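Here the complex is missing one protein chain, while the rest keep their positions.
Now for subunit A:
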Amino acid sequence: MPQPLHYLKETPSQTAGPYVHIGLAPGAAGFEIFENELGRDIAGPDAPGERIRVEGLVTDGTGAPVKDVLLEAWQADASGIYPHAEDPRHADCAPGFRGWGRVITDFDTGLWAFDTVKPGAVPGRNGTTQAPHISLWIVARGINIGLNTRLYFEDEDNGADPVLGLVEQAHRRDTLIARKTAPGHYRFDICLQGDAETVFFDI
């Protein structure tokens, strides 16, 4: 027997279940308990940049909307700076910019939406530049481990993005591009399974 490595093992994931709102969005579950429900304001009122609204549906393998999903968004500010100590430029991040938000789908329609500012481009690996994007994390009943994807914008130059470039089939890259529906409005549908399946990442 070789020597043991002694790393701990990551705690296994479990589904967030149908009542995820109780813990993470109790107002939607039907009761008010916390003075400050977290995740409602990604950018804050003072961050510069283009104010945008993104909305969409999550659909399952039968094409039906998933009405009990919870999404979290993580993004840089309009200058491409994350409010986190490991972004070397974090001291210059927009004031009041949190970068993180949490939204749930409407129980009747399945639509979700969040308001934010459009992120700037951020550095990639090895001197590359990543096109503006928002990282998304999706949990729900029936999803055993949170799904990671990215939202890009159709009105940005995505041609040189190193992550999109990893997607071998060109038509699958389109599943990561939010469509502009009106000034400042984008549509981003997520398909969990099937012909139009969204690209998910093992990050």
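Keep this in mind: contacts are C-beta pairs under 8 Å (C-beta built on N, C-alpha and C of every residue); 3 or more make two chains touch, one makes a residue touch a chain; residues count from 1.
We take it that contacts and distances are computed from a predicted model.
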Chain excluded from display, named as in UniProt, from "Sulfite reductase", "Cytochrome ubiquinol oxidase subunit I", "Energy-coupling factor transporter transmembrane protein EcfT" or "Protocatechuate 3,4-dioxygenase, beta subunit"
"Protocatechuate 3,4-dioxygenase, beta subunit"
Out of A:43, A:103 or A:163, point to the residue that touches the absent chain in the complete complex.
A:163
Which residue of A:109, A:144 or A:181 touches the chain not shown here:
A:144
Just checking the interface: what residues of subunit A touch the absent partner chain?
7-24, 26, 29-31, 33-36, 38, 60-62, 64, 66, 68, 72, 74, 76, 82-84, 86-88, 98-100, 107, 122-125, 130, 133, 135, 137, 139-147, 150, 163, 166-167, 192-194, 197-203
